[in-house]
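This view holds just a subset of the chains, kept in their places.
Chains here go by letter, A, B, C and D, matching the order in which they are written, and residues are numbered from 1 within each.
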């Protein structure tokens, strides 16, 4: 499917961010962010180190609150409700919005237990359902064949790439609406990266995906829209094609042309 | 009141025949008296397995503390109750009866290698043990003895044994300052075994058990030197260093709890034999009869 | 395509049921929010420790006040003799404090180097197998009842020491001090080892890759990184040395004295408390109250020491 | 431009290696020292006590006759004590540790609790004895029961457990918590399902040390006034009882030489109990031990 076409469909908005500011203590990490995320698309966030990519991502499921001394202002609407509102239950939000981290972080449990974790905490106890969910999620994360014979081994026995796909499977198991990914392939080898990228492309059929990456070609390859962050600001946000072919801001162009990798 | 009296009578006679008693008896106090009470409890429970007797080890003072708080039925003591304690007991309305159980003979002991100390007079003893600001040598006591520094071993200042020694020998004057004190008589035994110039004192049982490795010193109280032996202590010939051991019974417990009454009777009847068995010296039979009488009084 | 198959299955099963819906469904009949009460429940358990301290202060303070009605505070802290049982009683706590200090110092001299060395050996040099065998054994050493150590000191250590130093008295500070040291060594070893092991492996690798010997890695990188845990373990262990009762009662004698000699009989604060509480002192006498005053002193003593250790630990801590 | 003088580096190398070897030897010696002492201690006790360690010894109550004296009441009593101490201390300790590490805000009150705990860890056991006597035995009228002694001992070992549990909880990587929160788990679910399982080895280490201590302590129970002679077993936590170290303490202070051997046999039993406890804990620890 042509990317331009996709974005022109002007799909429903999942997230609407307006006037978002965020401080870590004194440090003003996000400045007046305005950004809408569309359903069933892959949105990439790029920018140099420390520009606030991870911070923004973690704000979308309010994980950023785990850091002490964080203050926010402004609004992030998820499906038309402001999630920054204190009355919004974070657990509910995070059940809708899954997250995959930069460093694979499986639990020190068996592979099976890792994937079943999410359904279990949400009260699903039926063994048969769990078995199916585990299989389905592992298949969905393209790792089923590699682990099907050792579902009850410890997850730490897997290689880094496998661990990361396991983490994706774990996230799929609760069938979220949105998946946030923070540099999910930066710790992986090319073949694993390839697998994950393909996965992302497939997943967008059912999910909306926001991916932080420091790899511009990755962004170009897999995303429908791209946001370029710099110093806590959104410099440019547009169709990926547009961003990479005719960026409207000089800084975007500078950043992209210094590209490699 | 009349009815309950007859009930008690029938019970106390029954205890020696068929009907088993029940309930608890709490005993605490002197660690010196403990072995006797343990033996009595052991024998008693062989007869009355459903009576739960517990015997504590808190020391005479600690025992009285619990007795005053009303936590125990009997309180063992290696000295008579003190005035402060009496006041407290009166305040808490606890009437009690003092029962003598046995004698303990304090033994003056030196190292086995010590071949010159043949006996000591009471005055010499006092001279030895009282602090006078000088380093003490054997030759200070009798000139013919060696000019070597004496090492003193004494039970802890908070024990009944020390208390008694303090009273009859030191007459409340301070003990030599460089004396080595320990709460545990076995520990003193170790010290005396290891130290050639040592002298010390402790309960007779500890000497009796270590006769092979220690030397006991006969004491002259004006009537010639007497060595502490079973006979000399029982007869009172070994003086002034034998002391009585007590237990205090709460009158109310005897009156209200049949198992306590029964136990106390049993105790008085068997104390002589059992205290001998654990290394103490029994009283004259007449003394036990007197105790028995006192107990019977209480039950009425 | 790697995932073709996966995706089809995804679709097929989606048709059957949806976890997302099941979760939503379960949200509706959500059980009562016990979650909300958990912090309060937990804070109650945390309050137990404060109540304990209050209980201790409460227990100690009344009898201590009674004591100080009979003995002046200045006598307690300045008189140079602790002689409560004599006719002319003297209540100067310094000799008892000094006895405690002697024991603690000797114990520290034994336990800190040996404990730390053991921790280092186990965490840095020993194989995983050795570690797994030795650590539990050391923990047994920590659990040996102190009364057992007491007789070990008296009937083994003292005679051995006396055959080396004939001038040593039968009861002295040296032997129980050493044995208290042995008793707390496993504590330092075990807890410090935990602190050392938790230093990330990458840090060791970084240092080794620069050509450091294992010793240098340990002393210059791992130890500094683990220092706050190590200080904590030492403080804990020394507090136990200060509070140790039975060993000192058995092998230290019971002669409070105000000198620096470790070859003669001593008495510590704890030994005094045990002496009186198992002894003969009448309830309600000055002697009886004195154990609470000594207890209070002991309590303050450990308090000050802990505050000091907290301060040191904060000063030297390295963040990572 | 070379700033590092390679000749110095080369010259220093041998001495550094020697230093490493020497200290490694010293560290090893230090480790063996502990084991050696344990060896001597065990040998002496074994030699003395093994003769009395027969089936009767476990079957009999205390007695004035050394041949008949047994450990039954004390052994069962110690087990009863643990039955009270283990759950109470573990629950309170874990609760407090979780509160401090996961819930407490950083304020003066929290730091006061922390300070208070590390101070409590240093309070001598004998003072806990005075506390137990005043609060549990007297004020709460629990008498000299298993419960009174157990609660006293729980408070005594509580700080050790708290500190160990805190340390263990703190060392669970942040990534694991984040993963759990990221799935919509609540804080409590995260704690129960992710943090605690990962922290178990550390918690156990601390708890073993703490429980061993509770089992081996004499002084506070002496002060609380636990009786010595008991020829019956407690039926519930309100009954009175005695424990191994008290029984051993009593035997060691008997005049008869034979009782020293009985005491040694008692010590052996106590040590076996400790070893048994430790091996259970080591087993669990090894089973759960994960390296992240």
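Methods note: a contact is a pair of C-beta atoms (placed from the backbone, for glycine too) under 8 Å apart; a residue touches a chain by one contact, two chains touch by 3 or more.
This is a predicted model, so every value here is computed, not measured.
The complete complex stored in this file has its protein chains present as A x2, B x1, C x1, D x1.
Keep this in mind: only the chains that are shown with their structure count from here on.
The chains that touch chain B as well as chain C are D. Relative to the whole-protein C-alpha centroid, the nearest chain centroid is that of D. Summed over C-beta pairs in contact, the chain pair with the top total is C-D.
Note: the chain lying farthest from chain B is A, by mean C-alpha position. A separation of 83 Å divides the Cα centre of chain A from that of chain B.
Once the centre of each chain is set as its mean CA position, chain C and chain D turn out to be 11 Å apart.
A separation of 47 Å divides the Cα centre of chain A from that of chain C.
Those residues of chain A in touch with two or more other chains are numbered 92, 95, 122, 174.
Annotation for chain B: residues 31, 57-58, 62, 184 touch two or more other chains. Chain pairs that touch one another, listed by label: A-C, A-D, B-C, B-D, C-D.
Of all the residues in chain D, the ones that touch chain B in their complex are 61-64, 137-138, 143-144, 222, 225-232, 240, 242, 246, 250, 252-257, 260.
By the touch rule above, chain A contacts chain D in their complex via residues 61, 63, 66, 68, 90-96, 98-99, 101, 103, 105-109, 117-118, 120-122, 154, 156, 167, 170-171, 174. Interface residues of chain C, counted against chain D in their complex, comprise 34-35, 38-39, 41-46, 48-50, 52-53, 55-56, 58-60, 113-114, 117-118, 120-122, 125-126, 132, 134, 136-148, 151-152, 156, 182, 185-187, 189-191, 194-195, 198, 213-216, 229, 232, 235-236, 238-240, 242-246, 269-270, 273-274, 277-278, 291-292, 295, 298-299, 302-303, 305-307, 309-310.
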